[in-house]
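One chain of protein is taken out of this complex; the other chains stay put.
On to chain A.
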Amino acid sequence: MSVRDTNVRAHARKGSNVQKTPGVKSTKAANKEKISSVCDETDVTDEEKTVEMGGGRIKGLVKPPDQLKLTDIEKKEKITKVLTTHNPNAPNNIARWSFKDRCFKPCVVDHTMHIFELEVNLVYKNSEEGRKEMLKQGLHEDDATVDTGAESDKEKTETSATPVEDGGEVEEAGEEDRPDSAASKTDKKEPKIANVFACSRATQTLDNPPREISCQIEPLPRSSFSASANQWEIYDAYVEELQKQEKNKEKQKAVPSEKDDKSQKKMVLMEAQEADFKKVKKEAKSLERMVNQNIYDKIVQDFAYYEDPADEFRFPKATLLPLWKFKYDQAKKLSVTALCWNDKCPDLFGVGMGSYDFCKQGSGMLLFYTYKNCSFPEYIYPTSSGVLCLDIHKQRTYLVAVGLYDGCVAVYNLKKEGKEPIYKSTAKTGKHTAPVWQVCWQNDDMDNNHNFYSVSSDGRVVSWTLVRNELVFTDIIQLPLIGADPEEPELAQMHLIPCGTSMDFHKQIDYLFLVGTQEGKIYECKTYSSKILETYEAHHMTVDTVKWNYFHPKVFISCSSDWTIKIWDYTINTPVLTFDLKEPVGDVAWAPYSSTVFAAVTTDGNVHVFDLNINKYEALCQQLVVDKKKTKLTHIEFNPTHPIIIVGDDRGNVNSFKLSPNLRLKPKGKDGPEVEAAKMETLLALLRKPE
């Protein structure tokens, strides 16, 4: 109900039609509170008329043309009509569940029905509201109606009055609209009537006061420069620059070698111990030798003075006196593959370490021992591949040529620091394609360049010349293919390529050399021609060593794994002497002091020493020199000055022995190479006789 009340009031306030309606006053009075929109048509028309009258201000009654014309009696007749507020069409039995009361409740049905609704903003000026409105405008206006919203209308009416007032009016209106003017708000207690018309509004906000910010960076650093330019200064500058450039060029040329030195030095420095050691190297070395001298004093005494007194009684038999043993821990898994004495320092010898076993190839080592210090090598050069042969230059004993299993030949310089060879052949520079079995230094060529020869399994004999920074190669001979031999086609298919395994140069004729091969043949060749002078069908197996006699120019010796040693006269195709040692022979060597003495090692660990002058058929001395069984002896070499031999085995050890006096017998009274040669000659003559 309250909702409806307010509705009615709203009507009453906004529309001024309710108050003065003479036609329906009586009927409406009763139901003033409950004005329903369901009412008589006539009433409505009356109302409209009054509205028209009010709005249009037309005095007098205006009758619609179709109004019934009634007589006075008829007019006075009272017709009673009851208006009810009930809507006969509205449902009256709606019930809804009330959650609040937890039961069904009859629902209130709204009986109100709006037929017509019109909102008007005209207010009757004599009404309470109108007066208030007048007051609000604050004014003395006589206008019947006040249009609150429409300012433009007001302005129109008021411009006719006074312009000054008008200005004030506008100002006031402006004040009213201004939202932040507190004064106008306090004056008016009534709610403000909204402006329904769109009109321009202006607002003004506070201005942000301007501020100034400034900063300063540090000034850019400056400096001053002064110079003077003139022709002679410019000229001098150019000359100086050119000189500098020339110097730089010279330096650049010199730089590479310096760098090499530096890198070598760095390598040395890397090993801090060695670096520290370097300062006292000399002292430490002499100290080490002194200690060794003390430890091995007895051996030194034996070496110098001991002569086996028993020899006199057991002639012609002889013995070997063991002296120093040379060992190096890091080389103990390698076998000795080459031995070579230094001609100028008779106590120094080189040892090549590698392996003959095809399956056990790896790195190798080049060692130099002196018997002044048998506990540690004098020089150590590790190599990437196994060393198979080495030769020390006869005059320049610091130069060492080495042949490796991978086919390389290399030259080491003992005087230079560092572990790298000074020359090494590469694939570009004629490297052998198979293991290099023998290298031999030769006399310097006409340009005084050092050169050496190598022989390899690839069948080539190559001459290497040391020219400044490189190793120049020249192929000397290609060993003939075995396929050329028509008698043994099967064998030929098996080994088409002849493998050179050993070589030796003639002691007097420097262009003549022998090459032993894997097939057991020995070829006699010259360095300046690729022709083979002579072929010897020497052995049935690999020729391990072939060596010219030191004294007799025609005689050479060869040994092979086929258990034999053969002595040859190079003018004869058949061996002069043959010795069967019942074991594969690893190496054989002529004694440097006698033309008839030679020594051989066999794989069972025996050393055989022969003196043909004393016994042409049997060794004077056959001695087992290894500690352990299965140790194979690989190489033997005579010391060039002392009566000493060194023997290498396949465990990396080198043993030295002193030859007993019976092995060193010399013709009495006479001495010299001619005597030795003659001794051999007589022997050969003796051997030829039976033929």
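By definition in this document, a residue touches a chain if its C-beta (ideal position, glycine included) is under 8 Å from a C-beta of that chain, and two chains touch if they have at least 3 such contacts; residues count from 1.
Following the convention adopted for this analysis, contacts and distances are computed from a predicted model.
The listed choices are "Dynein light chain", "Trafficking protein particle complex subunit 2-like protein", "Alkyl transferase" or "GTP-binding protein of the rab/ypt"; the UniProt protein name belonging to the chain that is not shown reads "Dynein light chain". Annotation: of A:62, A:118, A:220 or A:304, A:220 touches the absent chain (contact as defined above).
Contact with the chain not shown here comes from a single listed residue; of A:107, A:237, A:254 or A:624, that residue is A:237. Listed by residue number, the positions of chain A touching the unshown chain are 220-231, 234-235, 237-238, 241-242.
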